[in-house]
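Notes to accompany the following structure.
All protein chains of the complex are present and in place, except for one that has been dropped.
Lettered A and B in written order, each chain numbered from 1.
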Amino acid sequence: MADDVSRQQVSVQTLHLRQLRKRWQILALQVIATVALVWMYMEVISTYVIGYLDHTLVLDQLDKYLVGETKGEYAIPMADWLTGLGSDGMARVYMPITLGVVLGGGMALLSFQPPQRQQRIKFWLIIALIGLLIGRLLSSWLFGMLFSWEWRIPDQDEFNYLIWPISMLATLMVMGFYLLPVIMGSKGIWGLSRRGVAWAIGFTLFFLAIHAILTFPIIFSVLGSAGAYIPQFDAQVGEPTIWGLITPQQGSLILIAILMLIFMESAFGVIRYMEYAFRLPESCKKDPEYVRQMENILNHHLYHTVFFLGITGVSTMVALGFHTILLNLVAGMTGSQWAHQVSESIELQLTYGLVISALLFLLVVAAMRFIVPWQRISGFIEHITSRQRS
Amino acid sequence: MSARSRRIRRGALLAGFFGTLILLVGVVLSSYVQSGDSQLSAYDDDWNDISAFRRDVNDMGIQTRSVVSSPLLLKEIDDPGNATFVISGVEKDAFSMPHFGESGFIEFDEPDGYSTAEIEAIVDFYKANGTVIVMDDFGFSSGLAEAFGWQFNGNQLYDSLYAPTLNSSFVWTCLQIEPCGMSNLTVDPATHKSHPLWDGAHPCALAASESIVSEEDAGLCAHHLEGGMISYNSTYQILMNGPTILENATKSSKLGVSQAIASTSRDASIDVNGDGEVMVGQEQNEETPDRAASIEGNFVVAVEICESRCESSGENMEGRVIFVADGSVLSNAMYDYEGYNSGEYTDGTPAVEMPANDNRKWALDVIALALLTDTNGSLEPNENALVIFDESRHSQNAFLGESYNMIYWILVYFTSESMAMLVLFVALFIAFEAVVIKKKDPEPWRHVFSIIYYGFGDARRYGYYAKSNKIKQVFLSRVRNNNALTREEFDAMPATELQQMIEDPVLVKFVFENRDYSLEQLVTIVKRIKVWGKT
Partner (left out) sequence: MWTRKASFTFVGGIALLLVGMMISNHQLMIFGLSLIAFITVNSWLAGHGDVEVSRTLSADNLYKGDDLYVELVVTNRSLRRTQMLEVYDNIPHEMKLRTGLNSMRLNLGPGETARIRYSIRCPLRGHFSLGPVSLRFRNTFNLFMEEMYIPHHSDMIIFPQVTDIEEAYIKSRTPKMYTGATTLKNSGPGTEFYALREYVPGDPFKMINWKASAKTGDGTLIVNDTCRDAVTDVYILLDSRDVSRIGTVLKNPLENNTIAAASLASFFLKRRDSVAMAIYDEKLSYLQPDTGDKQYFKILSSLAGVAPKGNMPLQAVTNSLAPRFSRGSPVFILSSAEGDGTAPHAIRDLVGRGHEVVLLSPSSVDFERLVSRIPRMSYEVLKIERQNRMTALAGFGATVIDWMPDMELSQAMLQARGY
């Protein structure tokens, strides 16, 4: 009797994390998440920060302060090509972003090391940091005392050795603050850390919320001259130039939202699947059935990331431009008076009408579920293609 | 109760709850959704709409906008100093919630027509140098007028100064301190006087001496262009249809200085009881309920209010509110009387012609006055110049349109009015809380091997088995069993024999002495019982 039921088999490919991490689908999702993160960051920077309060402005102030205080003897220790100082526009952030991704990746790599090695690396990093901070001061001071054979406190020249490391640290902190989403996001994606991804999203949302609060008319009016550092978006909708649906500003804002969704879904997706695989019993990790189904799941996550998030972007765009279609439609149905007054309405200029028609469009999109059998269509196509393949 | 009847009861309760909710919401919303014949709309072309005025404004290169939800949106206007808000007839009241009063407490008293927040938005617009024209008669404008120290009487005005070719509802008035007089069947031009505020101050009056080559150069004063010159004349003979009068409100207002710019003749009267007949006397009573100008003095039909000085114009122009006691003063039939007479707004030529009037001239002069503020002497409108028509209080032709406007209103109201915003915040908070508390994803499935290692025993008897009597009984049973005696034989046995059987003096004492034993003593006895009989 017992022989009637076949036992679990063992496949060459397994769901052990070591193997799964190298699967092309997982890598593709991680790359997609990283690209989305960087792109989103760049889009946020280009929309809100560049030219207003970007890191180069802060670093420039720091540089001026240092030069002024030390009479030109000291300046920001990092090279301009690393910080983006002296560059224009988005060129200011390319290198810092690269550094952020590398740093985040490094932190992820560190998190995969055995705990003992992690501890050792962290220990040496702290030692190096301490050495960087006070190493020169200590060596110069101690050797000075040794050669002169007298006990004394460090002199001014020796204290000046602190300027370079402190300014270096300040530079790194400024850049770290600006690059926090990129660093934490990269660490989250590659280090499979939910907290890292949440930090990246949280920081970006926090930034957007702060911007929203600061540009609220009552608060903005209180800011006075400081308001010049905060970009303001017109409360009224401009002329749609992208596909005749949305304004470039709206396009940029949609892109930020969609990229955030892509980043979030891909990064969390990878973590979710890896977690599932990790929790499987050893025999299931080797079972070809589990391996095959994991492949199915990952493939479809990839398809859906591309398809659904693409469609989400497009439908948001269409939703924002839907009021023109709706007005034409309503004009035909109810006569021109109402349509005319609505088309001239301040509400439409102030996005109220836009929001209503956008929600109506999304309602139509949702209702399409009942009209178009998407599942059957996609399944039928898949059925046909799989038959052709076989 | 069976599950079925419980289900039915629950279903009935739910249906009752949602039915009541829908009824309540329906009642509240029905006060807003009142589709009917549209009139006084700037976007319809019937004789009783005001599209001709909007067209003229557009033709002058001024942007026009509408407000279909609520005047709360006036807060969002970037440059109120270059904008004019036109209210032509307030046909409906709207739902509004209690508001935060000046004292910081919630006030439940809400005016008719516009809500307190909407009136505040209009007042703020006015204070930011915006111009507001309010034309109404029997509608819901009093709340707004009261904010400026005036109120609409709401009863129809009759005057000997009327258009006899039409009917007594069509009343003439002139924008001047003294009322103008009649001559035969029309107003006597000899009684025309200049506008009490604009004469010499109106931008078109200031440009009157300049030579203007083209209509474009004449800009907002193009309607005064005659033979290459602007010939501004500040006399205005206004025709009104079914007007009422403006009176000082009981509440005084500190929002500016008021100037009555038009009044009725001495022969005017108000039909207070609305019976179509005018019965006046020295005293207002049941027999003579109506009111007469001959007794009370000339009635006011138009008022201008400015923050400090209404005679200013151009760069010094302040915010200005003009109340006119007739909602239809700019209706196509009177505003564009020529077009009306030629049948442009009716099916065929009208039987009775509309007399010529200065309604258009006045309306365009108000626009010129309001918008020629920072043009550096040019008569061209500023590129930000804007005329906004309030369509939020007009009924719509179609239910769909009315519903769409209502959604606008809900959105605008709940995102602009402080109390409504608070309610919305609370609602959003509750929604989030509901999701946090109620929405739980099911736990992941996981097989849990669990054999409950429950135990069965009777702990209550443990104490009983530690009592000396029970121990004695157990021991005696042991003695009886070891000696293969029946219960009866054992009971009948003499004590001495039993003592011999037991042998152990401690146990004999234990059996025959009734006394309390300490725990240690009992332990010793039990130990002895255990080994008893084994040797």
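Everything below uses one rule, namely that contacts are C-beta pairs under 8 Å (C-beta built on N, C-alpha and C of every residue); 3 or more make two chains touch, one makes a residue touch a chain.
Predicted model, so just to flag it, every value in this text is computed and none were measured.
Among the residues A:54, A:158 or A:287, only A:287 touches the chain that is left out of the figure. Summary of contacts with the chain left out: across A:13, A:160 or A:315, the touching residue is A:315. Considering A:140, A:215 or A:324, the position touching the chain not shown turns out to be A:215 (whole complex).
For the chain missing from the display, the contacting residue among A:34, A:167, A:186 or A:250 is A:250, taking the whole complex into account. Residues touching the missing chain, restricted to subunit B, are 76, 411, 414-416, 421, 424, 428, 431-432, 435, 439-442, 445-459, 461-463, 465-466, 470-471, 474-475, 477-478, 481-482, 484, 519, 522-523, 526-527, 529-530 (touch as defined at the top).
Touching residues on subunit A toward the chain that is not drawn are 1-8, 208-209, 211-213, 215-217, 233, 235, 249-250, 253-254, 256-258, 260-261, 265, 269, 272, 276, 280-281, 283-284, 287, 289-290, 292-294, 296-297, 300-301, 304-305, 308-309, 311-313, 315-316, 319-320, 350-352, 355, 358-359, 362-363, 365-366, 368-369, 372, 374-376, 378-380, 382-383, 386.
In this section, only the chains that are shown with their structure count from here on.
Between subunit A and subunit B, the centres computed from C-alpha atoms are 41 Å apart. Remark: subunit A residues 235-236, 330, 333-338, 340-342, 344-347, 349-350, 352-353, 355-356 touch subunit B in the complex. The residues of subunit B lying in touch with subunit A in their complex are 38, 41-44, 64-69, 73, 76-78, 388-389, 391, 396-398, 400-401, 404-405, 407-408, 411-412, 415.
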